[in-house]
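Note that one protein chain of the assembly has been removed; the remaining protein chains are unaltered in position.
A and B label the chains in the order they appear, each numbered from 1.
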Amino acid sequence: MIRAQSVTYVAGNRALIRDIDLELRPGRLVAIIGPNGAGKSTLLRLLTGELKPTAGRVLIDSRDMAMLAADHLSRRRAVVSQHTALAFPFTALEVVLLGISVPGLDVGNPGAHRLARTMLDRLGLGQIAHQTYTTLSGGERQRVHLARALCQLECGRVPPEETAILADEPTSSLDIGHQLLVLDELARQKENGRAVLAVLHDLNLASAYADELLLLSSGTVLARGPAAEVMKDDRLSMAFGCEVRTNHIPQNGAPFLLPQSCAAASADTGAYS
Amino acid sequence: MATQSLSLPHANVSSLDRHTLGRRLVWVGWVALVLVAIISVSVGPTGLTLSSLPQAFSAALSGSDSAADAHARLVLLEVRLPRMILGAFVGASLAVAGAMMQGLFRNPLADPGLIGVSSGAALAAVATIALGSSFAGPWVRALGAWALPIAAFLGGFVTTMMLMLIARRHGTTAIATLLLAGIALAAIAGALTGLLAYVTDDRELRDLTLWSMGSLAGASWQKVLGILPFALLLLLAIPRFIRALNGLLLGEAEAFYLGIDVERAKLWIVTLTAAAVGAAVAVAGTIGFVGIVVPHLVRLIAGPDHRIVLPGSALLGAVLVVVADVVARMIVAPAELPIGIIMAIVGAPVFLHLVIWRGGALSAP
Partner (left out) sequence: MSRFIAGFAALAIGAAGLAASTSLAAEVKDATGEIIKAADTSRLLSIGGDTTEILYALGFGDKVVAVDTTSQFPPEVLNKKKVGYMRALSTEGVLSTGATLILANSHAGPPDVVRALRTSSVPLVILPENEGPASLIEKVRLVGRAIDAETEANELASRLESQFSALEDARSKISQPVKALLVLSVSSGRALVGGRGTTADVMLELAGTANAAASLNGYKPVSDEALIEMAPQVVIAARRSPEENVAADIAALPGFKAIGAGEKVPIIIMDATYLLGFGPRAPKAAGELMAQLYPELPQ
């Protein structure tokens, strides 16, 4: 539903993204992984329409995103950024409500409130609905913004198969329990038919939840496909510049990665296989 | 999970309550405005009260010649009424402009002065006063009483437009550039103002000083007409900016994601506020604190949602200026204090209190 065609992005004489093709399809969760500075966030911002590609196009429903108005886009895709600064004392609930009131989706006050509460509950934030945003922890804030994005799509009056969620590191400040909570929610959204894109730094989570992985390095795609194909030692080592050893869960063969120091990896000769 | 308890009164107020509180605040604002307006027109050094209103109207409508009727007409309909209306519009414009600037800059301490409107207007006014007796003389005289307001308005507007031109070159960093360039332009305008003040003579210098302290003394229906279009443009545009300003609070990228045409919103906001503030400065001189203190008070009571902050600021700003004007007129009657001084005397301590006691709520974490 969102497609990048031969997209290149140059900023300040540097090509941050080089000639990338990417498609987000309804009902699938795509995870972008890669080292710092690979261009993951930039790619996400190109796909959201915030950045205009230097070359190539980004299409949404086969129409060029650059030609579409902001509010047309806002009904079809919602974004959860990595960092959102908010200088004013809104409560958590009010921030979530911004997802409905700002796009101007007419849901009516009680309906909007109910929806916002539901989203907050689903993300484990029911208790802090009336707490001031500025007093929340980083992880709580991230979830508030995810709730906001979900509300935005929920009210857009566009069928889920024609919508997309793009999340930039939605789990970076969360503990394992909440990481799973968030990814379970994203998975549920995928089941509903939405296209989901998430930039993830945790390779194991990406491996466990994504239908398709995209390994990005220096603005180009090193590998793409299901986890089993992408989570290969040689690819990952090259991408991350560090010896990496993947293993597989015996029951289903899903790949996973246990952290080990770069020095120890080369010395060890298969203690985990 | 850290849940520090800050001494913020609204930390645990349910959001629904806060919205209701906000609506009530707006209602109270309207009532207060009507009350204050009536008081303002019925109070004055001549001791005339509203009971003379019928006389005033009969003089105006039937052209009655009796001295008492003419007196009532002059004081009530030519002096107090336009003055009250002017004060209300000036107050509302300054307060709403302040609220919008704070939303645009995502900073509770922003003020229309930051985009150079006030300094540009002041510079133009000074230039008019200073050069009006020299080479610009013929033009100034031709415009008569309109020279100063027109100059002030153009000065403010041109300064803001220059600023937009500078800031827009830099694309996404526009707001930060706007802020810095605004400060720079304000400094330049201040220097030029000082230079011109040097060139003027003693008499003109006094006029300048008085003008910069702000006053509604020369209020007339002409001046009301002068500010009306710009004030109305800004105030009637409020509903259209609520969404954009709320969205912008999360940042420009987020606002875009939420469906706001950010560039257009910024352009409109800056233009309309520049026009309204320019007009306000043009007809009433520089009146400070309204733009910062009023929106802040509204946020303290009813939260940062612009659905309440914008109309609330307009109403509270109008009420504040009208009340300050009553004080200005009565406290040393038959003389008058410049209204800017009253605002400073009242506004500065309130502002200080806000910054010290609620400072926690102001800083972006």
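As a convention for this text, a residue touches a chain if its C-beta (ideal position, glycine included) is under 8 Å from a C-beta of that chain, and two chains touch if they have at least 3 such contacts.
As the structure is a computational prediction, the values presented were derived from the model and not from experiment.
Asker: So there's a chain missing from this view; which of the remaining chains does it actually touch?
Answerer: B
Asker: Just one of B:L109, B:A217 or B:A253 touches the chain that is missing; which is it?
Answerer: The missing chain is touched by B:A217.
Asker: Pick out which of B:G44, B:G182 or B:P311 touches the chain that's been left out of the picture.
Answerer: B:G44
Asker: Of B:R23, B:H71 or B:R168, which residue touches the hidden chain?
Answerer: In the complete complex, the chain left out is touched by residue B:H71.
Asker: For review purposes, identify every residue of chain B that touches the missing chain, sorted by number.
Answerer: Given the touch definition above, chain B has residues 44-47, 67, 70-71, 74-75, 78-80, 145, 198, 200-203, 206-207, 210, 215, 217-220, 223, 329, 332-336, 338 touching the missing chain.
Throughout what follows, only the chains that are shown with their structure count from here on.
Asker: Cα centroid separation between chain A and chain B, in whole Å?
Answerer: A distance of 44 Å separates the two centres.
Asker: Which of the residues in chain B end up touching chain A in this complex?
Answerer: Spelled out, the residues of chain B in touch with chain A are 1-4, 6, 8, 10-16, 18, 106-108, 243, 246-247, 249-251, 253-262, 299, 303-305, 307, 361-365.
Asker: Okay, in this complex, where on chain A does chain B touch?
Answerer: My answer: residues 45, 48-50, 69-75, 77-79, 81, 84-91, 93-95, 97-99, 101-104, 113, 128-132, 134-135, 137, 140, 152.
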